[in-house]
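A single protein chain has been omitted; all remaining protein chains appear in their positions.
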Amino acid sequence: MHEFVEALRFIAHNGAVAGAPTLPSLTHLALETLKVGAIGVAISVVLAVPLGVWLGHLHRGSFLAINIGNIGRALPSLVVLAIGDAFLGLGLTVVELALVILAFPPIVTNAYLGVDTVDRDLVDAAKGMGMSGFEILSRVELPLALPLLFVGIRTAAVFVISTTTIAALAGFSGSLGDVIANETSYHFSGVLGAAICVAALALTVDGALTLVQRVLTPRGLRVAQLESSAEAGLAQPAA
Amino acid sequence: MTFALAAAGPVIPNYAAQSSSCEVHNRLFCAEWVRRNWAPVLWPALREHVVLAVVAVAIGFVISMALALAAHRYSWLERPTTLVTTILYTIPALALFELLAAPVGLNVYSAEIALVSYTLLILFRNILAGLRAVPADVLDAAEGAGMTRRQTLLRVELPLALPAIVAGLRIAIVTIIALATIVYVVYDRGLGVPIHTALGEGPFKTELIVAGGLAILLALVADGLLVLAQRLLTPWARVGES
Partner (left out) sequence: MKTADTAHSEGPLAFAQAAELELRSVSKRYPGQREPAIKELSFTVPAGEVCVLVGPSGSGKTTAMRLINRMIPISGGDILLGGRSVLEREPRHLRREIGYVIQQIGLFPHQTISENIATVPRLLGWPKQRIAARVQELFELIGLDPEEMAGRYPAQLSGGQRQRVGVARALAADPPLMLMDEPFGAIDPINRARLQDEFLSLQEKVKKTIVFVTHDIDEAIKMGDRIAILREGGVLVQYDTPREILTHPADEFVAQFVGADRGLKRLALTTLAELTLIEPNRLGADLVADGSLQVGRQTTARDALSLMLTAGGRPLTVLDGDGHVAGLMTLGVIEKLLSDEAAEPHAGPR
């Protein structure tokens, strides 16, 4: 138990280690983690959401959209990062590339399912009212697809934070993972402290995104029902 | 407490007497190296990886089934269970392994407890959803025929929930196989060990690709086997309307 006390002390000192004044502070590392992660998620969202939404609107490519999700789940983050390291050298760009590769599947699958599973009767009614394809998409399908879509983004965000820390195992520096991978410098109390920070960071990001999702979801939507089916079918833990 | 490296004979490409030119130049794939190291390094790692994953999913399944059956009976249990399993699920693996290592130690238990934690949300949700999807009229007919609660559960609800349960198992096994590559930070077993070794050597491409490839292949094979199992176990799902 005393290790946890030491760890909390480490956190309280913002990661300062006696005898090593040049080590970056915890706050710095945490912010770096968020920065790297945010870029990765942003790029993935920009790439995956339009694709998934478009495929879902057309109700085509389900095999592709769903199996990308399955295959994505089978890719260990460490392996992707290690291969990036072996062939391209692990700089920020390569790490971001790895993050995008890993974050893309859950977002595209959820975007696809979110739009694909919108009640066909509603789409039919909208068409009957004279809405164009684009109007149907933006006014009917997207708002209804939002919960599932957000589950995908949340999953990806947490996943990305986790992968960023794992990148330290492959030699990338610039995240809280640095501390966890560097026990010699930080001692176990440091490693544990960083682990607590990583956990807190992930939970906070997930919580914040959940709040955003709730705010953005139109009232009257049965969020809980949709969420549970989404998470049951498509969840991916942070690895 | 440091990272324990695998004791199963890491191969250093530049070990003069044994390395081929392929290894020295760190080319993409050195068959010679693979042949030499399959028995001492790769096969044990693969075996250990399978054991880690299967044990985790098996234990996770038992726990999740118990939780799901309880929540099916007492619906108020659903929310707190979902909350706890979601929290466990959201904590990044690297962090969870370290957090467990403090009280539990650098051993198989930390590894398995963490892996089991990641299966819970997936399996709990899927099993519960499967049980709830059984049509009300089927349940009514079962009760009307004179089945007890237990008989209804075993003979009607669980069989009909099978597709959802297997779907959950598929996701769980694939996820855990991928996650187990990081187990080595607290327990030096599994395919993560050769990957870690390779990272420390250059990185050594052959070892990396083979070990990583094995992990991915393992996941896909496990998924395929479960799909097969589902087809065998649910013959009624395959027949369409006549």
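Letters are used for the chains, namely A and B, taken in the order the chains are written, and counting of residues starts over at 1 for each.
By our rule, contacts are C-beta pairs under 8 Å (C-beta built on N, C-alpha and C of every residue); 3 or more make two chains touch, one makes a residue touch a chain.
Because the structure is predicted, anything quoted here is derived from the model rather than measured.
When the full complex is examined, the chain removed from view is found to touch B. Remark: the omitted chain is touched by one listed residue; of B:V57, B:V156 or B:I209 this is B:V156. Considering the whole complex, the residue from B:A39, B:V138, B:L154 or B:L225 that touches the absent chain is B:V138. Listed by residue number, the positions of chain B touching the unshown chain are 135, 137-148, 151, 156, 159-160, 234-236, 239-242.
Definition applied: only the chains that are shown with their structure count from here on.
Taking the mean of the C-alpha atoms as each chain's centre, chain A and chain B sit 20 Å apart. Chain B contributes residues 1-3, 82, 87, 89-96, 98-99, 102-103, 118, 121-122, 125-126, 129, 164, 167-168, 171, 174-175, 177-179, 181-182, 185, 192, 195-196, 198-199, 202-205, 208-209, 211-212, 215-216, 219-220, 223 to its touches with chain A in the complex. The part of chain A that touches chain B in the complex is made up of residues 1, 3-4, 7, 70-71, 73-79, 82-83, 85-87, 158, 161-162, 165-166, 169-171, 177, 180, 183-184, 188, 191-192, 194-196, 198-199, 202-203, 206, 228-229, 231-239.
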